[in-house]
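Scroll down for the structure; my scribbles are underneath it.
One chain of protein is taken out of this complex; the other chains stay put.
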Amino acid sequence: MTTIAHAGRQRRAHARPSRRDPFAATPLTKAALLFTIFLSVFPLYWMVVIASRTTAQAVDVPPPLLPGGNLGENIARVFATEDAHFVTGMTNSLIVSSTVTLSVVAISTLAGFAFARLRFRGRKLLLGSILLTMMVPIQQMGIVPLYQLMVNLEWTGTLQAVILPFLLNGFGVFLMTQYTEQAVPMELVEAARVDGASTMRIYWNVVLPAVRPGMAVLALQTFMLNWNEFMWPLIVLTPDNPTVQTSIAFLTGQHTTDYALIFTGTALSVLPLLVVFIVFGRQIVGGLMEGAVKA
Amino acid sequence: MMINKRRGRLAAAAVVMATTLGMTAACGGGGEETAGGGSSSAPAEKITLTLQTFGGGTNFGYKAAVEKWNAEHPNIQVKYNNLTPDFENTYWPQMLNWLQAGKGAGDVIGIDEGGMGLAKARPQFFTDLSQYGLLNRQNDFPAWKWENGINAEGKLFALGTDVGGMSVCYRKDLFEKAGLPTDREEVAKLWPTWDDFIATGQKFQEKVTDVKFVDGLNTWFNVVLSQEAAKNGNISYYTKDNQLAVETNPAVKAAFDFAVKVKQAGISAKLRNFQDPWLAGMRKGAFATVGCPGWMLGVVQGTVTEDGKNADAGKGQWDVATVPGGSGNWGGSWLAVPKQTKHPKEAAELLNYLTSPEAQLMAFKEGGNLPSTIPAQDSPELQNAVNEWFSNAPIGKIFGPSVKSLPPIYLGEKHSQTKAEVENVILGMDDGSIPVDQAWQRFISEAKKVAEG
Partner (left out) sequence: MSLNVDTGRVRRAPTPPRGSRHAGRKPPGSGLLARFDLRVTPYVLISPYFLLFAVFGFFPLAFTLWTSFQKYELAGEARFTGLDNYVKLMGDADFWNAVVNTVGIFILSTIPQLILALLLANALNKRIRGRLFFRLGVLIPLVTSVVAVAVVFTQLYGRDYGMINWVLGFFGVDNIAWQNEKWSSWLAIATMVDWRWTGYNAIIYLAAMQTIPKDLYEAASIDGATPRRQFWQITVPMLRPVIIFTVFVSTIGGLTLFAEPVLFNNGTMSGGSTGQFQTVAMYIVEKGFRQFEYGYAATVAWMLFVLILIGVLLNYSLVRRIGGGR
């Protein structure tokens, strides 16, 4: 991919009219981009190849490069493999990630609004303390006491054990503070006040509509980070009530060399996000990019 | 970039989606079994018991036995979950987490010999089986197997499943390719001693280059350790008063030295036993021999046949020969009922059934797991057993004579953790990341680290 480094050289002797337009892509840039896309997609493609083959073929040398005809059978096997609790894992992950996302977005927009557009004593100090906590990977650092807490509450193996510690997201507050500062002019808040709106009403009617794109970015990131959380669920959940990530991990543990089964489960676990991504691709890219420059 | 309407809608859609999903939270999740209420031997309500085991291939060999139980007990259905091939690194630590948390462990769980020291020292984790009348099983078991199931408080908490035994599983086709004899009697004659075994490996390697003679150092290290332990006071990494013995027990050094010899002979496929590439290598034929306690037959057969999905895969390719250096007792397990079970009575009943001579013989048939009960060991079914898949090897003749005299090896409370750490050194030596001349030093220091904790 280092070829991209040279992509900027449009002024080759035989450059076409694009010579006047330094912002047009050269064939070299295009080739480099296509190669990047190939690298991005290949592992996913290959995952489907193995998922559609038999286990014996998965370790063939040379490796299979085209899909086979066993996909249906393998999918059926994944769902029939009771001890993997695959469906439970998918459902759990949707529940956990959605709940966390919803709460993080709610908590962050509320606090973001307060920090960005309200005046109160200790504002700077409190905001600073949140910035500090952003540097603390609490779920990793506090893993021992959090685990003991869950044991004492008899919450190991339950979904609240993987939801509650993740509701805390300093990054979200920071992001929404930044975003609100950009998207909601102070005059607007003051005008609403003069209008007699209460703080909550301002939040609901003025702030929320304005910060929606920021919320979308935060929601997307929170959802994905949570969907991919592995360490904590691995410790605190049990195989009969897993998240999708631990379900796949247990599946690889239980059916070590049944690659077709493992890869099919893995492919299925990727599918929901992939579908959302392809359907909403334009909006996701747009939202991400907008959120990135705004905050 | 301007805010546009579409993005706003996206956010709204996301929130709606999240809310809908959030609402399903009320119905999803949980996964708790409803308690069966009063526990009688034939509960009115249907209950499900979970049986958790470990091991590769057919592992505990309980498929047939569990099917039979489920057919006979419509109200007590058993889910048989083999969690992972790896006891020390994965199964046991996870199990200890669950035992400690009071949630996650099955109703009946398998414990490898290496975990028994710790299990005995933690009576709070397990149900007292004497409450359910299992003391009457004492006469079924050899004294050592029985006594190891009695915990620090003098309570019976576990009954034995299988014992080790020792043999060599080998690939006939690969032996033929190397110009070696393939008949099991003649193969046994190739290696009266371990040095002969290595010499055979070198001969093999002269002819065959793409396949290695042995799977990896670790399997053979354990084979020799189990043999040598029997000659050195029946201890392994710890003395009977739980002092670290890696430096003082000659058995450990002897096994280590053998591993070094295998390494230096260049006959190892460098695969770590019970892990993914090892199992794949077994299926693809990356090595010609593997050290085979009884239960290992099931690991090989189960792996090659993909848990019986291709029952004829590799059939007649493998055979079983006697091992150099005499019998050994590597492996062998117990079953216990964690205190957290909601159905201790039914679980104890299941445990009683699975450790019965009848079920043990079924497991022996399924996975080669050598029975630990005396009636099963004495039965003609075992003594005359032939394993069809392993080229009709007379496994009754191979394992039968020694099975009753297998020595009980004392393993200590921290055996499992110690084993995990020192085996890393053996593996490091195998894959070349630890130089041979530094390996012993490191072996000792790793063991000390665990022992001193």
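First chain written, first letter: the chains are A and B, and each begins at residue 1.
The rule we apply is simple: a contact is a pair of C-beta atoms (placed from the backbone, for glycine too) under 8 Å apart; a residue touches a chain by one contact, two chains touch by 3 or more.
Just so we're clear, the structure is a prediction, and the values are computed from it rather than from any experiment.
The chain that is not drawn here is touched, among residues A:Leu159, A:Ala219, A:Leu237 or A:Ile262, by A:Ile262. Touching the chain that is not shown, out of B:Asn70, B:Thr90 or B:Gln205: B:Thr90 (per the contact rule at the top).
Within the entire complex, the positions of subunit B that touch the omitted partner chain are 1-3, 84, 86, 89-90, 93, 96-97, 99-100, 118, 122, 124-125, 270, 272, 275-277, 280-281, 284, 286, 417, 420, 424-425, 427-428, 430-434, 449-450, 453.
In this section, only the chains that are shown with their structure count from here on.
Of all the residues in subunit A, the ones that touch subunit B in their complex are 55-56, 59, 82-83, 85, 88, 91-92, 94-95, 98-99, 101-102, 105, 150-151, 154, 156-159, 183, 209-210, 212-213, 215-216, 219-220, 223, 235, 238-241, 250, 253-254, 256-258, 280, 283-284, 286-287, 289-290, 293-294.
Only residues 1, 3, 6-8, 10-12, 14-15, 17-19, 21-22, 24-25, 28-31, 50, 56, 79, 81-86, 90, 97-98, 100-104, 275-276, 279-280, 283-284, 303, 306-307 of subunit B touch subunit A when the two sit together in their complex.
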